[in-house]
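For this depiction, one protein chain was excluded, whereas all remaining protein chains were kept in their positions.
The block that comes next holds subunit A.
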Amino acid sequence: MGKRGAVGLEIMTELRLGLPGAVKPSSNKRVFSEISTTEEKGSTEEPKAPAKNQVVGWPPVCSYRQRNSFNKEKVDRAEAGAGSKAYVKVSMDGALYLRKIDLSMQKGYSDLAFSLEKLFGCHGIGEALNGGEGAEYKLIYEDKDGDWMLVGDVPWEMFMESCRRLRIMKRSEAKDFAILQTRDFLKGTLKDDN
């Protein structure tokens, strides 16, 4: 058994691969990332712990569990490594180009509305979600089956899983959408108006 101590690293071994000159005596300290050790003295300077968000694959929670873990908004998506799978395209009537938004980073519908307003530099999407009569916009989404649905009818998690793309419609363009008319109609007849 090798003894640590006085002169460098004395490892007593039975098998050596050594070719002459093959293993260079390393006078350089091994320096890699943030750890350096002092071989001769056998002591270790306290290594600086890497900042949490720089360490890939730590803590060792397997990627399947991270992807399916419940607290979607609490798990750091950057750590998941595989990249968020919740980016959807957002189009807005009158805008020259589309944007993309990561649904998994939104905490809920109001958060989504706020983020969309920031993305397109407009106001009024929040009102659209709350179903205000005079709202300038309507927010709709295309679901997995290819149908266009009004945003806000189903629980947030269900929406996140089925939403494939979003569209912010200006009210003036929306006259032909039957669902919007139906919803407005229903609003008048339902007791609870959410």
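Methods note: a residue touches a chain if its C-beta (ideal position, glycine included) is under 8 Å from a C-beta of that chain, and two chains touch if they have at least 3 such contacts; residues count from 1.
In the analysis below, contacts and distances are computed from a predicted model.
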- Message: Please identify the absent chain by the protein name in its UniProt record; candidates are "F-box domain-containing protein", "Integrator complex subunit 9", "Nuclear pore complex protein Nup85" or "AP complex subunit sigma".
- Response: "F-box domain-containing protein"
- Message: List every residue of subunit A that touches the chain not included in the displayed model.
- Response: 2, 4, 9, 11, 13, 15-19, 22-24, 26, 28, 30, 32-33, 35, 37, 39, 42-44, 47, 49-50, 52-53, 55-65, 67-71, 74-76, 79, 81-82, 144, 157, 161
